[in-house]
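Here the complex is missing a single protein chain, while all its other protein chains stay put.
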Amino acid sequence: MTDATNSGAQAPKTSLIAHDARTKKRNSAEKRFRAYGVTAIGIGLFFLTVLFYSILKSGLPAFTTTVLSVEFTMTQEQYDEAEGTMLKTAKYQGFFNDGLAAQLAETGVEVEYDAKTIERIAGKTGNLIRAHYQENPNTIGSPVTFDLPTSSRVNRYINGEFTKDEVEDSRFLEAADLDLVDVMLASGTIRTVFDWNFITGKDSGVDNPGGAGIGASVIGSFFMMLVVLVLSLPIGVAASIYLEEFAPKNRWTDLIEVNISNLAAVPSIVFGILGLAVFIQFMHLPQSAPLVGGLVLTLMTLPTIIISTRASLKAVPPSIRDAALGIGASKMQAVFHHVLPLAMPGILTGTIIGLAQALGETAPLLLIGMVGFVAREYPEGFIQGFVEPNSAMPAQIYTWASRADAGFYEKAWGGIIVLLAFLLTMNIIAIILRRRFERRW
Amino acid sequence: MPILWLICAVLIIAAIGFVIGRTRAISSGQGDIRNLHSLPSYYGWNVALKSMVPAFFVLIVWLIAQPLIISSVVSSNLPETAIPEGSSAGLIMSEVQRTSNGVSAAVISGDLDSAVLADSAADLSAVTEALKNAGQIVTTELTQPIWDAALSYRSMSNAGTTAMWVVVIALAIAGAVWGLRQTNADFRARNTVETSIRYMLIAAASIAILTTVGIVLSLVFNTIEFFRLYPITHFFFGTEWAPSFSGRGGSSELGILPLLWGTLYISVVALAVAVPIGLFAAIYLSEYASKSVRSVAKPLLEVLAGIPTIVYGLFALLTVGPLLVSVFGEGGYLGVDWQGGGRAVMTAGIVMGIMLIPFVSSLSDDIINAVPQSLRDGSYGLGATQSETIKQVVLPAALPGIVGAVLLAASRAIGETMIVVLGAGAAARLSLNPFEAMTTVTAKIVSQLTGDSDFSSPEALVAFALGMTLFILTLGLNIFALYIVNKYREQYD
């Protein structure tokens, strides 16, 4: 042993200040490695940026619509005259065009156009005008501003989705019409306004992207989430309390634990198959109903809620339980009076995050028939809201994305913005809850 | 919604039982609650639970069982001749149910005279007309056997529902009376109530098992049914996927191999994107990044995990697909003509990879953080640079955990649906070109089950066999991955 120690050769003394070649090489390897890490994070954040950029860029136009805004006054004589003729709406349209012409003349516009051009830009306006005066006869004789929606092609032109060169002359739109649109745009006769119909409206047919709104499917999602909340919160909390506080170590408990951790990783489409086979084929619950969607999503969300609830229960220190038991409370009382209230903020946070996950889930809804159903109507009442066919936000987005008319893509992106807004709100609530009530023991 | 009223009735009985039980307990303690074994409200709960729990249990079982029993009775009474060519007993039964429901609604709205119902020889065309007037969907002209079946279905349902009301309410009252009779000062009400709460907790926990059983049963039965109609060897070893659209034709080719190939190919592309990026991001965040960088970059990356898959699907379909075509497609920047359409393995794979980045990075982050600091110190103490320490000490030590994380990510990728439905295409092929459209197991489950096809045809049933394969595949991966990760955790705990 001593031989070896004595033969220990001393390396030639080197200075610390001067770096040898090998150290330089190692240090540049170090820098490269660091750069890989920065690059990886950069790529991740780049993807995030691109994703949000394309969502916003393609989706924001869905929230606006262009209108032809004309102020004109209808006199009593004109009204009587129009009501007296055979083609009443055509007459109204004529008056409207006169009003438009007057307004354009006022702003000094000099473009050739005829009544057909106006019709291609704003559709048949007579109906709307007549309906207004029928409902509000007292406005006859005083100036009224009409905001009439422009056709979807004009809308897309204004949003920059195609140019004049791409327009093929047809009975819907001619390239020359767009000159007038440009002028009207410049003079403020055509302007862009917020489209409330997209928020509150219902789905339209396959050929009318302009009229499609997400409102009805928001309601569908709302009823689904109500089912999920009402079922998964109590069941999830009860299951967690049992597993965390009462469960003896036996095979049944182990089985439950294994099941929960595996269910959390089962692909969502399999839950869709479960919903189809059990709730629709076996129990004959109505297809496309938010109730069924809610049931399927409840089963999907339960593992998430159970896992987070158990974590919150575990975070309550045993001393609290001991204190309650020590003054003669039963185990059940200790849990329900002390542990559960202390764990509640954590439980709620977990539940909201579980709900947010469920809200965006699409695949199982495909199988229980929520896609393809055209949500043309709001449910009539509270109960109908659960059992009558409806769509849901992600299902509606999917439906729009798979329609042939490219006009629906914009609606799909817009729907995503609405969906993400809901998710963001829920997550912010969860974060606030956690910040507000988080306790460090 | 008469069932809602029934639920209310039971709840009211339970509430009355609660009040009486509580009062009775107090009076049995001579007005002094110190004479009671438990707090008075426990006596109330005892009564309320005894009236509610059995009643609701019977109600639920009844609601599930009744339609099944009646359906089987009615369909067994249907004559063979009532089933026309090209239809099945299942379709006829749903028509019978529709008619029966329609009749009930029409009677309520007054479009149909209830006298007609007693008359099995009624004029069917008149009845059909009346139903249509009432806004009830009646597909075709009613036939005599369907009318008869519908009438018997309706009368049995009505009888069943009446019986259910009687039984449930009787049970609720009986339970309340039972609870009340137990109520006296010495009765251990708290223990009884707590025991029943405990059973409810167990029941809630067991829902997880029920769900698994439900999944397995719904997959197994339909899969067995499928293999009776379609040879199992063709399913597992067939290299062609071409379901016929006629619905009942025997000419369908339903081989799973092209679907599995597409699934695996897309998953491999996804992992090729997610694993390096996620792993390096995790390494940087856990080993290099300052606290402030970490507190910004980590949640931002995790935003990617919170975005619903439908968003990624749309991103693939409308952004990434066209982008890839403009690079790799005909007349693209590269001048190559590799990609024909936006939907391709690459499109779905890249987007799925983006989705999985935070999944890989946060799992790896946990695992890298679990490597004890003493190992890093040991390496630094020998003069290793940080990257040498990571590459030669930290990563090898964390390897099993990272492998587990990658396996979990793979199982996610295999089970992912929306991205492939929107981004991968519908054509099943066995091809090596990643710019070609391919399809996956999940995408085909969706397409086979969302059409109007008959659920008893092999073309629809194959979806359950696909689901079974998917379930077993992901379950196996998950169990294996969790086993590895847990084993790894034990090593350093």
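Structural remarks
A and B are the chain letters, set down in written order, and residue numbers restart from 1 in every chain.
The rule is simple: a residue touches a chain if its C-beta (ideal position, glycine included) is under 8 Å from a C-beta of that chain, and two chains touch if they have at least 3 such contacts.
Keep in mind that, in the parts below, contacts and distances are computed from a predicted model.
The chain not displayed here is annotated in its UniProt record as "Phosphate ABC transporter ATP-binding protein", chosen from "Protocatechuate 3,4-dioxygenase subunit alpha", "Phosphate ABC transporter ATP-binding protein", "Formate dehydrogenase subunit gamma" or "Phosphoribosylformylglycinamidine synthase subunit PurQ". Remark: the omitted chain is touched by one listed residue; of B:Ile256, B:Ala397 or B:Leu475 this is B:Ala397. On the side of subunit B, touch with the chain left out of the figure occurs at residues 290-291, 372, 374-385, 388, 392-393, 396-397.
Take subunit A: the residues that touch the chain left off the picture are 1-2, 4-11, 13, 15-17, 19-20, 22-23, 26-27.
Throughout what follows, only the chains that are shown with their structure count from here on.
Between subunit A and subunit B, the centres computed from C-alpha atoms are 21 Å apart.
Those residues of subunit A that touch subunit B in the shared complex are 26-27, 29-30, 32-34, 36-41, 43-45, 47-48, 50-51, 54-55, 58, 234-236, 238-239, 241-243, 246-247, 255-256, 259-263, 265-274, 276-278, 281-284, 299, 302-303, 306, 330, 332, 356, 359-363, 366-367, 369, 371-372, 383, 394, 397-398, 401-402, 409, 412-413, 416, 419-420, 423, 427. Contacts from subunit B toward subunit A in the complex involve residues 1, 4, 64, 67-68, 97, 190, 194, 197-198, 200-202, 204-209, 211-212, 214-215, 218-219, 221-222, 276-281, 283-285, 287-288, 297, 300-301, 303-304, 306-311, 313-315, 317-319, 354, 357-358, 361, 385-388, 390-391, 408, 411-412, 414-418, 421-422, 442, 445-446, 449-450, 455, 463-464, 467, 470-471, 474-475, 478-479, 482.
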